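Of the protein chains in this complex, one is absent; all others appear in place.
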Amino acid sequence: MRLVVDIRKKLGSFTLSSTFESEDMITGLLGASGCGKSLALKCIAGIETPDEGYIELDGRVLFDSRKGISIRPQERHVGYLFQSYALFPTMSVRKNIMTGVHSIRDRAERRRRYEAAVELMQLEGLEEHRPYQLSGGQAQRAALARIIASQPELLLLDEPFSALDTHLKDSLQVDMKRLIARLGKQTVLVTHSVSEAFRLCSRICVMESGSIIRAGRPAEVYSNPMAEGCAKLFGHRNIFSFRKDGGLIVIPELGISLEKAEAVPEGADRISITDAAITAGGTIRVSTEDVLSESDGNNLILSLGGKRSLWWKSSLCSVDSISIDTARCVFLG
Amino acid sequence: MDWYPLYNSLRIALFSSVIVFFAGIFSAYYVARLPRSAKGVVDVVLTLPLVLPPTVCGYFLLLAFGLNTPIGRFLDSYGFRFVMTWYGGILAASTVAFPLMYRTARGAFEAFDVTLSEAGQTLGLSNAYIFWHVRIPSCREGIVAGIVLSFARALGEYGATSMLIGYTPGRTATISTTVYQMWRTNNEREAFIWVMMNLVISMVVLLAVNLLEGRNRRRSAG
Partner (left out) sequence: MRRILALVLIALFACSCILAQAAVEQQSTAQKSEIVVFAAASMTETLTAIKGLYEKENPDVEVVYNFDSSGTLKTQIEQGAECDLFISAAQKQMNALADKNLIDRSTRVDLLENRTTLAVPKGNPKGIRSFDELAELLREGKVLLAIGNSDVPVGQYTQKIFAYYGIDENAIKSNLTYASNVKEVTTQVSSSSVDCGIIYATDAFSAGLEVVDTATKEMTGGRVIYPAAVLAAGRNGDRARAFLEYLKGAEARKVFESVGFAYAL
């Protein structure tokens, strides 16, 4: 099933402008808070309306501003899992799930779908509980059961694991992956967690300030972020502008020049010096400004005499010279 | 002893409460959706009867529905009038009680988590279903408070009621206008009886509501 999204919406000083297409089973919208990923999701669901654009799911037009089409959320058949799960607080779990099949006329069919959802989400014994009596994980399962019972064509998950404790996340993420595979439903997942996007998604779209700055397979996007915002999201801390000078890469902010090891990609104007590119000992003199200890090593803040400092994750406590291998750097821009 | 004022006050208060309930929750719902500029003005207008003296409200009601006015004459041609009838009592009581229901409903709706409504929409539930089965139950406490306040206000309404429907024993007399009439004509005994009766009714209503709320709270706290 093909999902086509091409929308723009202005909210005060924020402008959402997102275009992507996906036929992948699980597509991820990855970005920091406030980048507009939830807004984009809501536009797909129909609970927010773009100022202009086009949304199509499996050949069905859900939104087309030029033709004045905007299908009500009730008719889009899109399931939306809210961050807070949005279970109706005055109804039992059973009644909540039954709202998912409210429009089904046939009593037997309603019963069937209900029971299938309860079984799939392992909610036996919790059916008469009220939402406030459920744990985080149970509430998520109940909310999913409700959505599953309504048999949507597309599943939208809005930061589904951010409300849960860390130690639960691992197993729940695995469960979610298996569930989606079992349901066979195309899913769009919104998250700010890079690891979550990588674990679950076969395709990710990285968003920043309302726009998609990089899209592709997770591994590909990770090894070649291309956009600075994307690199920063993946943890690149040493991003500097550079210029080419013959066979050298000149980095003014650090005050150094490096030998070019490979061809620099066309149009690249920034270089990210990764931890792997730095080795102790070498021609570059540094002074260790600061050391931040972590459970798995030290973060050294090195001063090269230039405007900015260099961060390096190492097991060492200090270092007075380093060398940088441009082959292991990432070029952006 | 003429029991008509009791019967009349209760029926006026009940009818008014029902009218004000629907008018209040629908106004609260739709006003929240108005654009910012209109919202402020409409809110002030709808809340006015709360801060205006009841006699001022009564004056405006006469201005609008008196028999010398276009609306009054129009209704009268169909044999219906608000002036000097118990229907006018419902009008007066509803007018002064409305802002109480409206404001409490507004407050309750504003505290309502809108993602619940959005979730309902994505599940295919109609907006009407969401309103009655998700929103109202979630806001139950605030709404019940509003109903109680408006019922109490309607039951105790005097100023606007007196101006609009006067005092006709057996026809338009309410507990409050009867108390005043009895006091004015030096009928202290009957005035006192009605005062006590009003006190008892009010206390019974408040006790009942407190019990209901207590039971709800215990149920939802599990």
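Every chain is named by a letter (A and B) in the order it is written, and numbering of its residues begins at 1.
As a working rule, a residue touches a chain if its C-beta (ideal position, glycine included) is under 8 Å from a C-beta of that chain, and two chains touch if they have at least 3 such contacts.
Everything numeric here is computed off the predicted structure, so don't read it as measured data.
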Inset, instruction - Can you pull out the displayed chains that the omitted chain is in contact with? - result: B
Legend entry - Contact residue for the chain not shown (choose from B:K39, B:R171 or B:R215): B:R171
Legend entry - Residue among B:V83, B:L100, B:L155 or B:I201 that touches the chain left out of view: B:V83
Inset, instruction - Using the touch rule from the top, list residues of subunit B that touch the missing partner. - result: 62, 66-68, 83-84, 166-172, 180-181, 184-186
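Just so it is clear, only the chains that are shown with their structure count from here on.
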Legend entry - Contact footprint of subunit A on subunit B as seen in their complex: 113, 115-116, 118-126, 129, 133-134, 137-138, 140, 220, 222
Inset, instruction - Can you check the complex and tell me which residues of subunit A touch subunit B? - result: 42, 45-47, 72-80, 82, 84, 86, 88-91, 99-100, 102-103, 130, 132-133, 146-147, 150, 152
